[in-house]
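Everything below concerns the one structure shown next.
Apart from one protein chain that is not included, each protein chain of the complex appears where it belongs.
Chain IDs A, B and C follow the sequence of writing; residue 1 opens each chain.
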Amino acid sequence: MTYVFVFEVGLAALLLAIAVWTIVVRATFAAIVFFMIYGLLAAIVWVRLFAVDVALTEAAIGGGLTGMLMLGAAARLREIENSGEKPGLPMRLAAGMLCTLISAALGIVVFSLPDVAPTLAPMAKANLAQTGLGNPVAAVLFAYRAFDTLLEKVVLLLALVGVWSLAPDRVWGGVPGFRVYAQPSSILVFLAQLLPPIGIMIGVYMFWTGASYPGGAFQGGTVLAAMWLLVMIARLQPVPAISLRPLRLLLVVGPVIFIAIGLLGFVLADAFLAYPAGYSKPLIIVAEATLTLSIGVTLGLLVAGPPEWKTQQ
Amino acid sequence: MTMANFLFGAAAFVLAMVALGLFSVLRGPRDADRMLSAQLIGSGGVAVLLLLAVVTEMPSIVDVALMLALLAPFAAVAFLRDASSSQIKSPDATDHA
Amino acid sequence: MTLAFDIFTVVAVSAGSFFFMAGTVGLLRFPDTMTRLHALTKVDNLGLGLIVVGLLPRAEGLLGALKLLSVWIFVQLAGAIVSQLVARVARREGRHT
Partner (left out) sequence: MNSATLFGFCGAILVGLGLFGLITNPQLLRKILAFNVLGTGVFLLFGVIARRGAAAGLEGDPVPQALVITGIVVAFSATTMAVVLLLRLYQETGEATISPDDTSAGTDGSRS
């Protein structure tokens, strides 16, 4: 199938060209636009590698949240754009040589991978029925390597604590400095009223379908976060103060329930995060549902940034 | 030519159009033009994904396209927030002065 | 019957790809932001629209077809709203400079 080959070579070449432009283009804004397109093409590459779960994650993060984060940061840094001088030519040549060497070494590694690739796919497939799930990636995330997933959620919360701790003392517990429209136009308000109900539905669908088909808690949570940010940016809802108790509760409910289910494993099964036979699917669904909510709130607050005001503006 | 080949050919063609669209991101000249190019390229990516979903008979790829389509307006909304806040603040400042 | 559907798919997807080309050429050749907006709408409405219509006979059941159509509607919605917002900024900037 030569058409497939033409398509894939074109895709790879385009991805590389965009990466080059992201790095060398002079205007920061253009670099960010290239980076967003880079995420889009990366999602297509993941589809070609038959990793649709990864493609969904890349599309959700690259499509909505990264763009919002980077454009916001670039707008704040606009005054000092293009400041700072590039290192001299010898330095750049040396860096270029080093990077070429690293790329070449990795390329040789790719080329000399063993012909019979080591794989855990048969084991993942063989035990899939026991988990009650149909999606092997979800089984890895929530059954075989559930501990990793738990720690990943803790990392998200730690990152949020890190972001918050960068606020000056006088505004601790205050309102994040997420920039919203000064005067949202009627068309934006329309968008912010129309899209979130659909987005919430798709977020729930992502988490629900994730048990059997590609999708899952993280992809669903990312959609929820994007919808929340849209509502805040159009000033339909105020940006909440981070000391708000219900908000803090939402942040931790997912991980806490996940840990509780894990501890239950000591009693009902024989290990931490082990599910009692026959109950694994409902337990995983409960954990995923609450995690979707917590991930949504955490990601939204991560993009909203550290507190900048003591009270509502 | 089989149907699969035709659809892959169409996907490659749309991808080539996306590549051409990249030049308008480079050229600009204004940030608004760059944003428009990104929007157009996003539609191209959605079209490529839909073609791939049908040709490889993996319906879950449509979900990836759905995700991209749903989140398509977000970058532009963020961009126009930054464009409008700087635009609206400056007349404000002159009022106070 | 299958042949008729296949011909339909080939014609519609080809026409959609043509509008992708038209939109990209417009993006590169049109002189200012406002006319480039015009190019964008061709891609969102007709380019992606015709490709979606062409793929409908090959969709997996009614639900699959509905999903394809909803992808198109989302992209149209995003395109329409982003065009409005970008046009506002472009007009304001045009007046100020």
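As a convention for this text, a residue touches a chain if its C-beta (ideal position, glycine included) is under 8 Å from a C-beta of that chain, and two chains touch if they have at least 3 such contacts.
Computed from a predicted structure; not experimentally measured.
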item: Contact set of the excluded chain (shown chains only); value: A
item: Residue among A:175, A:239 or A:303 touching the omitted chain; value: A:303
item: Sole residue of A:156, A:202 or A:297 that reaches the chain not shown, by the stated touch rule; value: A:156
item: Missing-chain contacts mapped onto chain A; value: 4-5, 8-9, 12, 15-16, 19-20, 22-24, 28, 31-32, 35, 38, 42, 45-46, 48-51, 53-54, 57-58, 61, 65-66, 69-70, 73-74, 76-77, 80-88, 91-92, 95-96, 98-100, 102-104, 106-107, 109-111, 113, 117-122, 124-126, 136-137, 139-141, 144-145, 148-149, 152, 155-156, 159-160, 162-163, 166, 216, 218, 299, 302-303, 305-306
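Here is the rule we use: only the chains that are shown with their structure count from here on.
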item: Distance between the centres, which are taken as Cα means, of chain C and chain B, whole angstrom; value: 11
item: Chain A residues counted as touching two or more neighbouring chains; value: 188, 191, 195, 198
item: Residue numbers of chain C (touch at least two other chains); value: 74, 77, 81, 85, 88
item: Sites on chain A touched by chain B in the complex; value: 1, 3-4, 6-7, 10-11, 14, 17-18, 21, 25, 27, 29-30, 33-34, 36-37, 40-41, 43-44, 47-48, 50, 52, 55-56, 59-60, 63-65, 67-68, 71-72, 74-75, 78, 179-183, 188, 191, 195, 198-199, 202, 206, 209, 213-215, 219, 223, 226, 229-230, 233
item: Contact set on chain B toward chain A in their complex; value: 4-5, 8-9, 11-12, 15-16, 18-19, 22, 25-26, 28, 31, 34-35, 37-38, 41-42, 45, 48-49, 52, 58, 60-61, 63-64, 66-68, 70-75, 77-82, 84-86, 88-89
item: Residue ranges of chain C in contact with chain A within the complex; value: 74, 77, 81, 84-85, 88
